[in-house]
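Of the protein chains in this complex, one is absent; all others appear in place.
Per-chain residue numbering starts at 1, and chain names A, B and C are given in the order in which the chains are listed.
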Amino acid sequence: MREFIDPILVLVLLLNFVALGASRLRTLIQAVAFQGMLLGILIILAHGSFMLWVLLMAGATVALKGVMIPRMLFHAIREVVIRREVEPIVGFVASLFLGAVGTALALLFAKTLPIAHEPVSSLVVPASLSTVLTGFLVLTTRSKAITQVVGYLILENGVFIFGLLLMEAIPFMVELGVLLDLFVAIFVMGIIIHKISREFSSVSTSMLSELKE
Amino acid sequence: MNEWLIVLGIALHAASGVPGLFYPADDERGQRLSLAMAVVGSVSGIAGALWSLWSPPVSGAMMRVDGLVVCFLLPIFLIPTLGGLYGMEYWRQSQHPRNGRKLRLFYGLVTAALAGVTVAANTILFLAAWEIMALSAFFLVTTEDEDRAVRESGWLYLVTTHISTLCLFALFAILRSVTGSYSLEPLPSGVASPELVNALFVLAVIAFGCKAGLMPFHIWLPGAHAMTPSHVSALMSGVLIKIGIYGLIRITSWLPDPPVWWGGLLICLGAVSGVLGVVMALGQHDLKRLLAYHSIENIGIIVMGVGLALVGRSLNCMEWVLLGLAGALLHVWNHGLFKALLFFSAGAVIHVTHTRDMDHLGGLARVMPRTAFFFAVGAVAICGLPPLNGFVSELLIYIGAFRTLGIGQDVSWFGAAFVAPTLALIGALALACFVKAYGAVFLGAARSRHVEHAHEVSQAMTGPMLVLAGLCFLIGMAPILVAPALDRAVQDWAPGLMSGTRSLAVVAPLGWVGLGALSLIVLAGLAGVVLIRRVRSGGHTSTGTWDCGYAAPSERMQYTASSFAQILGGLFSWVQQPRMHRPDIKTVFPGRTVFQSHVLDIVLDAVLKPAYRVGAKFLSSFRFLQAGNIHAYLLYIVVFLIVLLLWK
Amino acid sequence: MIQCLVHIVLLLAMPPLLLGVIGKTKALFAGRVGAPILQPYHDLVKLFKKGSVFSTTTTWVFRAGPVVGLATALLAGMLIPFGGHAAPVAFSGDMILFAYLFALGRFFTASAALDTGSAFEGMGSAREVTFSCLAEPALFFGFLVLAKMSASLSLTTMLDGTFPLGAGAAAPSLVLVAASLFIVLLVENSRIPFDDPNTHLELTMIHEVMVLDHSGPAFGMILYGASMKLFILGAFLLRVVAPFKGSDPWSDWGLFIVGMLAMAVVIGVVESVMARFRMVFVPTFLVAACLLSAFGVILLLR
Partner (left out) sequence: MAFLLFIVPLVMAGLALVTPSNRWRPWLIPAGGVAHLVLTGLALSGGPVSALQGWLVLDPLGKLVLGLISVLFVVCSYYAPAYLALRAERPNRFFCACLLAMLGMMTLVTLSHHLGLMWVAIEATTLATAPLLFFNHSPRSLEATWKYLLIGSVGIALALLGTFFLAYSSIREGLAPTLLLDDLVRIAPQLSGPWLHAAFVLLLVGYGTKMGLAPMHTWKPDAYGEAPGLVGALLAGGATSCAFLAILRFYQICQAAPEAAFAREILVFMGLFSMAVAAVFMIRQRDFKRMLAYSSVEHMGILVLGIGLGGLATFGALLHLITNGVTKGVLFLSAGNIHRAYDSKLTDDVRGAIRRLPVSGVLFLAGFLVVTGSPPGGPFISEFTILTGAVSGGHYAVAALYLALLAIVFIGMGTTVLRVVQGVPSAQAAATSYRDRPQLVIPILVFMGLSLLLGLYIPKPLNTMLHDAAAYLEVTP
């Protein structure tokens, strides 16, 4: 089944670019939701078996990353958003270009790191790093608070991809803990976005620069 | 036993401010109790110190008492207690209910900590006592913190003393790394590399120079001395800054194989400090600032003596060591005595006139004759004039300097000889300055209404002055009395070098000096008697001062302190950087107008303040980095991550 | 003992004579007959008999000025060797006491001037202490030269005319020091070209203006003390310029007296042929004196 991993990873990478190029919030969130679902599939593929805990893990990932969190985000924009555009600080074309550069860098950097003798896929490390960088790009170049949450999610997805290499090393409980923490984090962020929108009547984080030197 | 007396003295001083805290704010019993404790503590401490002179040195893990320590313990136990007595009247609890108790708490603490620093035998104890001393002094300086100028002085003091503490950290850290222990003892020769030993010396000069007020580290001193209550000024100038000298003397005795340039550096710094200190003093209008700058000058003289001793140690010349160090140590005592005397009498003036500006005073000698007499004694002593004590210590340093010409031995080091003319210059300038101060404050006629209600102060204030003046005369006329203590201290400073045969009484003409002082007093007395008899027999009348025919002289036309120093100020304007605020006269008949002038401090105002402003502005220019923009913050993380990943 | 008595007698009796000689010299140069040489003695006696007037602003400090001025001069006179004779009091480091005694005198005379509260006397006192700031280092540079040359720290041995280093090596420095000391002598004793003891322009005076308010016995003491100061510094300079020593003690005394009178004549000549400098030049000359003697030190130490 491992031969499917590479195409899916490529898909994940493509979704990164979709996220970078998306001009509407809805598209952005959908891209991330899709990415989350792919991660669930990747878990099964990487492990190569259908043991109960693997299925459970994949199910939890899909449910959380693919369904619940996106739904929370959709709920949030429905409730508070006035404008549904992604307000970029750096333009979309430039973002895409930076994303490409980032991916290239990730590939180069991954080259310098030695890979295990029996890798799940040689694409895992660059895909992971590139997704992390994409997450950072979204975090730093999109002004709305909600897009930053999405950026954080992408970042987290990148870390998660790297976890594919370590299915055996990381105990199930810890994986679940990680997921739970992620969920709570997003949940709290959602609450805060809600409060922000009430206080500032906008979810743009550029308003949030009262505290400074 | 002797050391326990000292410990008892320290403990009593430390606790002396505590009982007062339990009395109401306007109750003076606490003040009396605190004075009683201080007196008992001082008697015990002085007894212990004197006893130590005739007993073997104490050298334990915590405490060390040797000749050098004794030399510093005596003024530490004497002067603050006299100040406490003075404070009974000067800073009455009932008149200062707000800060009197706080003042006495820290006053006791600072005294105890000063003694603690001298006896401490390990790093931690030394640093702890050092900082308690420094911080208590900070609280003393900021006694009246509602005044903005006081706050600024306090801030400056705090910063300087902290830098000095940090240098001490470095110093002791290096010592620790070399010796491997926290106990303070001489560094054996050859253990540390010469560069490291040099670094130790330089750190010591900075750290202790800051505390002592050695130029260019003196910046805190004038403000801090001027802003505090006068008995605290006396304590600070009389004993607190000497602890820097103690540190310098102590450390240099521990460092092995001093190169000659150490002594040379100290002599240079001392000379700069001495000359510039007194020149700055000449420019002051504020009586206490003037005295404060004289502390810088006297520290310069002391440091020159220490430098001379160091040169002597480098070149193996015991006489230079003996004369230089004994002169420095004696000057430490003397300066403590006469500077406290001067601050006490200046304080008495301020107490009754409520101004420190000399140009507003005048003619006080007639209403405050005793205070005026004591100030005169202090002034003569601080100028280093016979027959008082200042002359004796300066004489020792002079002779030491002359000896470096190679008189009586083969070794010579001419650099040190220039100490003599420098001292002469300092002495003459100091004389000019004190004639000015004495004249402006006590002589002539009153210049302003401040003087109208002036009166002589009570015996609680003149009593301590009497004691100090008496000691000034005693040391001036019988210097042989102090020689044994100084001999002992010098031997502890350079144990290998000083053999028992040499002593101060042999090297220096102490007997002749005493005789000279005595005969001077006798001669002056005789001349005085002659004058009085002639005046009586010839008959005398009183009239106004003859003003060369001018019909309506007023007291405002007297020479002021500023005009007195004007010619010298012109010669040294590059140091004083005077700022004039001249009236702008436009019409033919100008109305009332004002002329003002003040001088800047050559280091603080001309160098450090602009540097601080530039530095703070430069650092503030980085503030945009924290502008509240979360995207930027996240970007920092990425960039830093990438930098670290690429590091190696 | 006898020598000591002679020393004291000379110290007490001779100083006013110098003033008389200077006055006579100047009078001769001016083509006048002039006052008798012993006139200063008459002046002093007269002053000591007169009554006094004291300003109402003055205190004991005003009286202390003349007293201390005289006492310090007397004591300083005991430290300086006259001619080839040792001083009655000599010890290692006595030159420092010597210099500081004059400083003490200055402290009190200047303070006494300020005690009157007169602007003029304040001016004089300010000038006096200011110029001495420059004269003192010059004097000490001179001491350094003398101490190094004679390898001693006492005025008596410094000035006894023996040079362990060799007179040849010492000569250049000695000349410089003598020049410098001459300037110091003129300034310290308020002579022309730096000050004019006879002027009546208060604004240009240094020393004389300080004593405007003194009268009677006090003024007499001041004059006596001032003449003694001139005498002592003159004796010092004389030994620097002419460190000769005869074989017979009494001829030495004679030489000394002649030398002193000659010096008085020289001063008189200088005062007659030179005009008074403007006040602003006085510091310049004093700095020059400092530099001269400092240069003397450097020549010797190089």
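In this section, a residue touches a chain if its C-beta (ideal position, glycine included) is under 8 Å from a C-beta of that chain, and two chains touch if they have at least 3 such contacts.
All values reported here derive from a predicted model rather than from experimental measurement.
Hidden chain, full complex: it touches shown chains A, B.
The hidden chain makes contact, of the residues B:A25, B:A47, B:A170 or B:L466, with B:A170.
From the options A:I41, A:V90 or A:L208, the residue with contact to the chain not on display is A:L208. Screening B:L21, B:M62 or B:I637 for touch with the missing chain picks out B:I637. Listed by residue number, the positions of chain A touching the unshown chain are 112-117, 128, 132, 136, 139, 145, 148, 152, 155-156, 158-159, 162-163, 165-166, 168-171, 174, 177-178, 180-181, 184-185, 188-189, 192, 195-196, 199-200, 205, 208-211, 213.
Touching residues on chain B toward the chain that is not drawn are 124, 127-128, 130-132, 135, 142, 145-146, 148, 151, 154-155, 158-159, 162-163, 165-167, 169-170, 172-174, 176-177, 616, 619-620, 622-623, 626, 628, 630, 633-634, 636-637, 640-641, 644-645, 647-648.
Here is the rule we go by: only the chains that are shown with their structure count from here on.
Our note on geometry: chain A versus chain C, Cα centroid distance of 99 Å, whole angstroms.
Taking each chain's centre as the average of its CA atoms, chain B and chain C sit 35 Å apart.
Centres computed as Cα averages put chain A at a distance of 69 Å from chain B. Across the assembly, chain C contributes no residue in contact with two or more other chains.
Those residues of chain C whose C-beta lies close enough to touch chain B in the complex are 48-57, 59-61, 63-64, 66-68, 70-72, 74-75, 89, 91-94, 96-97, 99-101, 103-104, 106-107, 110-111, 114-123, 125-127, 129-130, 132-137, 139-141, 143-144, 147-148, 151-153, 202, 212-213, 216-218, 221, 283, 290, 294, 297, 301.
Considering their complex, residues 362-363, 365-366, 369, 372, 376, 379-380, 383-386, 391, 394-395, 398-399, 402-403, 405-408, 414, 417, 420-425, 427-429, 431-432, 434-436, 438-440, 442-445, 508-509, 512-513, 516, 519-520, 523-524, 526-528, 530-532, 534-535, 538-548, 553, 555, 557-559, 563-568, 571 of chain B touch chain C. For chain A in complex with chain B, the touching residues are 89, 109, 133, 136, 139-141, 143, 148, 205-206, 208-213.
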